[in-house]
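To start, I am sharing the structure in question, which I have written as structure tokens.
A single protein chain has been omitted from the complex, and every remaining protein chain is retained in its original position.
Order as written gives the chain letters A, B, C, D and E; numbering starts at 1 within each chain.
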Amino acid sequence: MKILAVGPHPDDVEFGCAPLLIQEIRRGNHAKILVLSKGEASTSGTPEERAEEARAAARTIGAEIDFLDLGGDCHLRHSPESSIMMARQIRLYRPDIVLAPNLDENQHPDHTAAGRMMRDAARLARYSGLEEIRGLPAHSIGHLYFYSITQSFGAQPDIVIDTSPVEKEWEAAMLCHQTQMKTKAYIDLVRARAHFLGSAIGTQSAIGLWINDPVRVESISDLLLSSRNY
Amino acid sequence: MKILAVGPHPDDVEFGCAPLLIQEIRRGNHAKILVLSKGEASTSGTPEERAEEARAAARTIGAEIDFLDLGGDCHLRHSPESSIMMARQIRLYRPDIVLAPNLDENQHPDHTAAGRMMRDAARLARYSGLEEIRGLPAHSIGHLYFYSITQSFGAQPDIVIDTSPVEKEWEAAMLCHQTQMKTKAYIDLVRARAHFLGSAIGTQSAIGLWINDPVRVESISDLLLSSRNY
Amino acid sequence: MKILAVGPHPDDVEFGCAPLLIQEIRRGNHAKILVLSKGEASTSGTPEERAEEARAAARTIGAEIDFLDLGGDCHLRHSPESSIMMARQIRLYRPDIVLAPNLDENQHPDHTAAGRMMRDAARLARYSGLEEIRGLPAHSIGHLYFYSITQSFGAQPDIVIDTSPVEKEWEAAMLCHQTQMKTKAYIDLVRARAHFLGSAIGTQSAIGLWINDPVRVESISDLLLSSRNY
Amino acid sequence: MKILAVGPHPDDVEFGCAPLLIQEIRRGNHAKILVLSKGEASTSGTPEERAEEARAAARTIGAEIDFLDLGGDCHLRHSPESSIMMARQIRLYRPDIVLAPNLDENQHPDHTAAGRMMRDAARLARYSGLEEIRGLPAHSIGHLYFYSITQSFGAQPDIVIDTSPVEKEWEAAMLCHQTQMKTKAYIDLVRARAHFLGSAIGTQSAIGLWINDPVRVESISDLLLSSRNY
Amino acid sequence: MKILAVGPHPDDVEFGCAPLLIQEIRRGNHAKILVLSKGEASTSGTPEERAEEARAAARTIGAEIDFLDLGGDCHLRHSPESSIMMARQIRLYRPDIVLAPNLDENQHPDHTAAGRMMRDAARLARYSGLEEIRGLPAHSIGHLYFYSITQSFGAQPDIVIDTSPVEKEWEAAMLCHQTQMKTKAYIDLVRARAHFLGSAIGTQSAIGLWINDPVRVESISDLLLSSRNY
Partner (left out) sequence: MKILAVGPHPDDVEFGCAPLLIQEIRRGNHAKILVLSKGEASTSGTPEERAEEARAAARTIGAEIDFLDLGGDCHLRHSPESSIMMARQIRLYRPDIVLAPNLDENQHPDHTAAGRMMRDAARLARYSGLEEIRGLPAHSIGHLYFYSITQSFGAQPDIVIDTSPVEKEWEAAMLCHQTQMKTKAYIDLVRARAHFLGSAIGTQSAIGLWINDPVRVESISDLLLSSRNY
């Protein structure tokens, strides 16, 4: 199985969904991180430093990594052109699962834009006649899930996953982003959210995802784990 | 694994979620249908006839069946007493999964009441000190899912399941309720909904469920099937 | 009365709201289909074939048809410019009713974009001073309704209309799009949805619409038909 | 056509939906006001005075009026028993349209209870076998609409109706409730809301309704009036 | 100023909103905790032990405490009678602010019932004529806020309050409930939630509240503190 995790800035995948990639890679699956800017607008860290931190984090995780230029940090735009660019990335990597920032509008505008691009790209990648990407064979992904980056409040997730078994690896991946440790306490917010969600399901930490399409199972007994703790 | 499917009237489980029970029983799991009235208020069929039809349907499905008296058809009431009665049923059968009518208020009031009772019962069944049911050991279910009976409109389900492999058996279970075939075309509505949902995911027919708690998986690659068809 | 039905691709109006046009034309009203691309990205059918199919369908329906170029299939963009282009179309045709794709974001991005353009265009068409379209007299439409194309799940419609009397004509209009019959079973999804909605109100088939503004009636007894069936 | 308007207290129908009754009666239709308490808990006015005021208002409107005892003001309870009592009233009067207080929970609890009772009653009235009311032939209403009483904030209505042509008669009906003019300025809130809603659609005053079921029309051109003003 | 905090079980106020009471008491305001059961159904702790723990916690907080009998733990019922009982409590204590469990249905049913009772009671307490409580002068509270007890997921709060200055006192109040420390890790969930919310606004810990009515201020510059941190 192949997972494509998209982050608008060099640390978004690490803060938002790295443990899921770590788990999949442990299982023998493949993951690629696609970063849509080099964090050019951030208070700390040059674009080069930030890209290098992201590469180090990807190595820690065990994932491929690639950078795209969509105009730079704070300039992501949900448009036919950017969605088609992302559809091309889907056709190139041919993932089974796509992980994208959630669609909530009240967050960094690049996050929302990236989420919308990927939602539309997952559809466009299927249309054979689309001129800009006609050279690459059409591809249908199996799943699109949305993750949360530094959002501080928010709705109940549709899916939860225990991240306790990979907490150390997650921490290591986040800590690769040393330039970001100087300013806001992003990592503390992420840890607090993971610990809160974990305590809700009875584990040390957890991550929540939001679905775009209904979860499909062959039979309800395929869902063995329970999130009922209180 | 044990599944407890609760229906306020003798045909609700058959119309609403029978294919799920059929699939589980085929897999070697166990299912029990709990009927909360004998359809005493219906236009066609005596309570005795209706109970007999339900028993025949349960045999077709391969499930146990039991009837409770909560005041009769059109008299279900969501209250501490009725929720505790249902908690007792949960402690007696000790299911892993509970299937209950969804909570939408704009439907037969017995449906909503039954859904609420089961939601609360699943919680109360865990409290050891609850006097009325202290004799029975506390029990925590793993999952509570809501199904839809004869609702004609409605929101996107959280979970979908292909019912094509058991269509014939589902049909047979519904047709056990011959007295109900005389009045409203309930079975046609159910078939039309299943066919619509199926065509949405690329199968002959499908059923949708609504979740009460987040779906929990060990890793996202555990969800193999996709509901992305358009 | 004049109805303007807008479809992003050559078959959207036929799949989504053709029966409403057929009914209005039977009553002596006028309808125009405005198509915003030639389906250039589709897997089957050339732009020329698809336009020809749409023209044939329009003849079957009895409606005028026109094509606009907004950058082609998969390139529709909700922007001031595109909304003003649509406002021009409204001023040219001067419809009483506008039918546009609904605004749900989880569908083909062209559908959402077209719905938003028409919602804004219906407002802009009223502003006399708008430079790009100052040559055409301002026009206020009476109604804006949203229809659903190939969405597979979705919320309860605000308005329902029995389409049984025009089922054959609807089918004929859809079948004009022969190139689209080769790939996905769009027509089956549309039929299944119409049949499900119909069975909900007690007819063979039905279509649902979503409102942008409250329905206004002179007196509640003006609404004679009932959608209460279950 | 027959309209049944249900109000939990003696002035609710007058404050909430009287103009609709006045319009229908002018058109030759029939209306009945069903009052579910005598306002026993109010700060001003004895139950006898309040019932007398309601009778005077009903005469002004031209409607029949009846009082039921469900335990008195502040004691309405949504339960199988009360819903069946209301189903009996529906079978007795056999209305085409039922008007009930809306279901918002953040208002006088009697309002919410009355709305829920009527919603369920409209369903129960159809079930022939329901023992308590077996003597009366089953009845299916055509429409259930919810109106707003003294709610001060709230969502966009689904239906709007110009009440300018009957403003004087509405005012007269409200003023019959002289005991209620002493305390809170209910009438001012009602007038302000009607004027606000009217100015939104370009009339002197208006009333909004909420639907329980989709509006069904034969053809969209049946809806002639527009609520688009801004 | 007087605050009435209502908890269905002996530890709910401590887990859910104790820091707000501690802060108010420090400012010279008065607080009363009203407990609606003695936790008779819990797995650990006798009713006597649990009441004693609650009394100890109230002393720690500096609040009055009172116990009511509404049928016991797991038997709370939202009904006219229970709402009137609570209206009596409001008239007796005459609070400016009422704190009640939030209205989410997916939690311990006693929590939802208590929230609904208090919402309705705050209204009923104003009606002079209400027979059961006619002896006590009517009272209008100024504010009703909802707090969260052990809910594990949920929507963005409307109001947030930094609880860092009283963290030690809050901890002490929670730890009074020693019998509850044996079973589920309630206190860990509460701490994790407070820490997560705190990290979202840039403090050590925080509590969120939900409003029933719009917040009213004289001028927007009255709101000095900001919750914008990310």
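Throughout what follows, a contact is a pair of C-beta atoms (placed from the backbone, for glycine too) under 8 Å apart; a residue touches a chain by one contact, two chains touch by 3 or more.
Quantities reported herein were computed from a predicted structural model and do not represent experimental measurements.
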| item | value |
| --- | --- |
| Shown chains touched by the chain that is not drawn here | A, C, D, E |
| Touch with the omitted chain, as defined above, among C:R116, C:H143 or C:R216 | C:R116 |
| Residue of D:Q151, D:T179, D:N212 or D:S226 in touch with the missing chain, whole complex considered | D:Q151 |
| Option touching the unshown chain, where D:M1, D:L175, D:L189 or D:L225 are the choices | D:L189 |
| Which of E:I97, E:M118, E:I133 or E:L189 contacts the chain that the document leaves out | E:I97 |
| Those residues of chain A which, in the complete complex, touch the missing chain | 39-43, 71-77, 105-106, 108-109, 153 |
| Touching residues on chain E - with respect to the absent chain | 1, 3, 20, 23-24, 27, 29, 96-97, 122, 140-145, 156-162, 201, 208-209, 211, 213-221, 223-228 |
| Residue numbers in chain D that touch the chain omitted from display | 150-157, 184-186, 188-189, 192-193, 195-201, 229-230 |
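What we mean here is this: only the chains that are shown with their structure count from here on.
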| item | value |
| --- | --- |
| Intersection of the contact lists for chain A and chain C | B |
| Same or different residue numbers at the chain C/chain D copy interface, by half rule | same |
| Distance between chain centroids, defined by C-alpha means - chain B, chain E (Å) | 36 |
| Contacts with 2+ other chains: residues of chain A | 156-157, 201, 213-214 |
| Topology of the chain contact graph, where touching chains are joined (line, ring, star, complete, other) | other |
| Chains that touch, pairwise | A-B, A-C, A-E, B-C, B-D, B-E, C-D, D-E |
